[in-house]
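Removed: one protein chain of the complex. Kept in place: all other protein chains.
Moving on to chain A:
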Amino acid sequence: MTQEFILETRGLTKQFRGFTAVDEVNLQVREGHIHALIGPNGAGKTTVFNLLTKFLPPTRGEILYRDKPITGMKANEIARMGMVRSFQISAVFAHMTALENVRVALQRPIGTSFHFWKSERTLDHLNDRAIELLDEVGLREYADVLTVEMPYGRKRALEVATTLAMNPTLMLLDEPTQGMGAEDVDRIVALIRRVAQGRTVLMVEHNLSVVSRLCDRITVLARGAVLAEGDYQTVSADPRVREAYMGSEAAAEETSA
């Protein structure tokens, strides 16, 4: 009945030894949107992320993906349903080449991933698709490079390529521009806009200029609870949001300028 929401939480709560990190969060992510989760440090954004992707079990509450409850599922099962996350610190396989990084994501559906008696050459037919994906994020010439030797911004792009290899319907990006220089930020923003075509994106982001440029809808968290929700204009005009962000907004504007 609420098919327009691809992801929904009801009363999502997480307590750590009595401390409530996430408090009765009702989140609704509309299909096709780029939805941002923002809030001051310690607001519980990353905890919400970990709850949604099953890296943490919730204390209470329900998570629905396309109206189907997924609260009891495992992290890897959710990924197979098309709900794929990235990480705050660039999550790449450092001692594998860029091509191998992407190929690991491509090889699982083939069903030979437990075959320890087969040569890895049997995966070579995936190379063309992997190079296509690398091309999509501008990393074609890095195909044979060990990831550990790539610059930081390129690693984040590689992460996007690996995530795309899963052909996700819902991408969850945890601070995709964190720790980047202005040039890399612009590149990643353009990249996210491009790969979001035909997909839904939920992202945690500190950089408000990125949020204002990219996102259709914004949920503001403060002290684990939803403070405000709406588009950028609505949210940024909200006095409670301004109060919660006092100081940190100015800082964010500065780094993005």
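For the reader, a short list of remarks on this structure follows.
In this section, a contact is a pair of C-beta atoms (placed from the backbone, for glycine too) under 8 Å apart; a residue touches a chain by one contact, two chains touch by 3 or more; residues count from 1.
Methods note: contacts and distances are computed from a predicted model.
Only one of "Aromatic ring-hydroxylating dioxygenase subunit alpha", "Ubiquitin-like small modifier protein 1", "Cysteine desulfurase IscS" or "Branched-chain amino acid ABC transporter permease" fits the UniProt record of the hidden chain, and that name is "Branched-chain amino acid ABC transporter permease". Within the set A:Glu8, A:Glu100 or A:Glu175, the residue that contacts the chain not displayed is A:Glu100.
Of A:Val84, A:Val137 or A:Ala244, it is A:Val84 that touches the chain left out of the display.
Interface residues of chain A facing the missing partner chain: 53, 55, 74-77, 79-80, 84-87, 91-96, 100, 103-105, 107-108, 110, 112-120, 122-123, 127-128, 131, 140, 143-144, 162, 166.
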